[in-house]
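The other protein chains are all here in position, but one chain of the complex has been omitted.
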Amino acid sequence: MDIFAQVIIDGLLTGMLYALVAAGLSLIWGVMDVIHFAHGEFLMVAMYLSFWLGFLAGVDPVVSWIASGVFLFIIGALTYRLVISHCIGKSAMPPLLATFGLSLFLKNLCMNRFSPNFRLLQDTLLGGKTVMIGSVVIGLPQLVTGVFSLIMLLALYYLIKKTRLGWAIQATAMDREAAELMGIHTDRIYLLVFGMGGACVGIAGGLMTSYLAVHPEVGSLFGLIAFLIVALGGFGSVPGALVAALIIGLVEALAGFYIAPVFKYVAVFMLYLVVVMVRPKGLFGW
Amino acid sequence: MALLEVDNLTMTFGSLVANRDVSFQVEAGTIVGLIGPNGAGKTTIFNCLAGMYKPTAGRIVFDGRDITRLPAWKVSRLGMARTFQVVRPLKEMTVLENILVGAYLRQADSDRAMEIALRCLKTCFLEGDKDRPAGDLTIGNKKRLEVARALATGPKLLLLDEAVAGLTSTEVRQMVGLIRGLRDEGITILMVEHIMEAIMPIADKIVVLDGGIKIAEDRPAAVVANETVIKAYFGEKFSQRLKTMKQAGAS
Partner (left out) sequence: MKTTRFQQRDLVWGALVVMLAALPLIPGVIGNSFRAHVMIMVLLYASMAQSWNIVSGYAGQTSFGHSVFFGIGAYGAGMAVVTYGLTPWPGFLAGALLAAVVAVLISWPCFRLSGHYFAIATFAIVEIFNRLFMVWDWVGGALGLDYPILPDGWVNFVWSQTKVGFYYGALALFVLIFGIVRWIETHRLGYYLRAVREGQETAESLGVNSTAVKLSAMAFSAFLAALCGGFFVQYNYRVDPPMVMSLEMSMKFVLITILGGLGNFWGPLLGAMILIPLQEYTRAYLTVLGSGVDLVIFGLIIVLMMVKQPRGIMGIVTDFRARRRRAGALPDAGA
């Protein structure tokens, strides 16, 4: 029973982290209808930045997340301005493939410069420490990251639902032309949203180096899972991303523990296929 | 037995009743008009007939077969073709290629399909635009393409949905002549129309819908004088005024 609780909590915490990563993607997808293939690689960049700040300048992830958040916001905005804005249109392929090209570029650039080796920060503030709740052992970095992700998600949700900027974003998402007619500068909204998507992974990545090793492939898996979460939760929906992420985190943990580690992701993918067959627009999709 | 029998057709979308208990018949070799104010449910009926919607209740019998629940492609194969009110050219394909798609329904062989397509091209005055991408045509030609494409499928019954809307008066006259020619060749026509000068002269029978129900089914002259029809188009007040005027004129 205790082990069950342990697995559940692990799954939920993983899920919360996934949720932050996925929320950025969901926003971009929902507002601009762009599949951002390089989202995972943005996470990788954030992690490398955080790692090098920690390794070379001794800045701890609990602080450097700010830097990676800002840096990835800028990267996201630049990506939009230089690449996406030029190929957005009625076909979904050009932005998708452009971001795919970008992901190849970033991943292999890091592989070339930083080698494929796994790099883990030693002596971080949170790293290696645990907390006991009852008889359940929880890693401190996972707990902090998970809770912090949740807070960020709530902030994001509040931003979108309750502020004028958020309404402008929603309007642009629903009908770009109509939003323009209302005086909304949709190009700037897109720029902002892409930046925000970057910031989400920037923050997540910054914190993750407390306990996860960074390497060139780290983005790929997180990226793919983020896609599943967004599609499962329905694109454009932040609460959908959270619910879907928690479900996926749980399924991954349960399958990994009770079936076999190898089947962790198979279960996740099958879950996606099953859900999407029953509800072709995801759980909360627009 | 009529070529097309519509029996108590009802189509609801949630709580909206688009068609309620509509019944009418289309005899082979005739032109039947389907008119009514906006929102009367004309295109909905078409979509039910053509298999795009599954009717909530009622029956559709075409050429002796119950086609009520058949999907669109099967209905087309049985000989009922349709055009769309808002034109749907296959944009990136040329005009000829568009028509070929229709022609292949009757002829799997490419050369013979091409013959059919070229003939339909000519009938509908589209020869000049043969190799142009369908998306680049003028609205008039796009409408002609709708007809040519449907024609290529070799239909027994052709459903025309506002085939002359948006055309100039010369183009309207040309299209009307075309439609009459098709009827003379043996194709039965059921057409939805708003433009009275296109339909009144050529229709053998008019069916009038209003608010989802049928309010008249008669020869054109009788429909024009029908009080319920006048009320549907012009309102209660005018209908009364007209009645009084007529009575005053008669006495």
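In order of appearance the chains are A and B, and numbering begins at 1 in each one.
By our rule, a contact is a pair of C-beta atoms (placed from the backbone, for glycine too) under 8 Å apart; a residue touches a chain by one contact, two chains touch by 3 or more.
Source: prediction; values computed, not measured.
> Using the document's definition of touch, tell me which of B:28, B:57, B:72 or B:165 contacts the absent chain.
Among B:28, B:57, B:72 or B:165, only B:72 touches the chain that is not shown.
> Which listed residue (B:22, B:45 or B:105) would be found touching the missing chain in the intact complex?
B:105
> Which of these touches the unseen chain: B:91, B:122 or B:219?
Answering carefully, the residue with contact to the hidden chain is B:91.
> Just to verify: which one of A:21, A:35, A:189 or A:283 makes contact with the chain not shown?
A:35
> To test your reading of the contact rule: which positions on chain B touch the chain that is missing from view?
50, 52, 71-73, 76-77, 81-82, 84, 88, 90-94, 96-97, 100-102, 104-105, 108, 110, 113, 130-133, 149-150, 153
> Where does chain A touch the missing chain, residue by residue?
29, 33, 35, 82-83, 86-87, 91-98, 100-109, 111-113, 116, 224, 227-228, 231, 235, 262-263, 265-266, 269-270, 272-273, 276-277, 280-282
Throughout what follows, only the chains that are shown with their structure count from here on.
> Distance-wise, how many Å sit between the C-alpha centres of chain A and chain B, to the nearest whole number?
Between these chains, centre-to-centre, one finds 52 Å.
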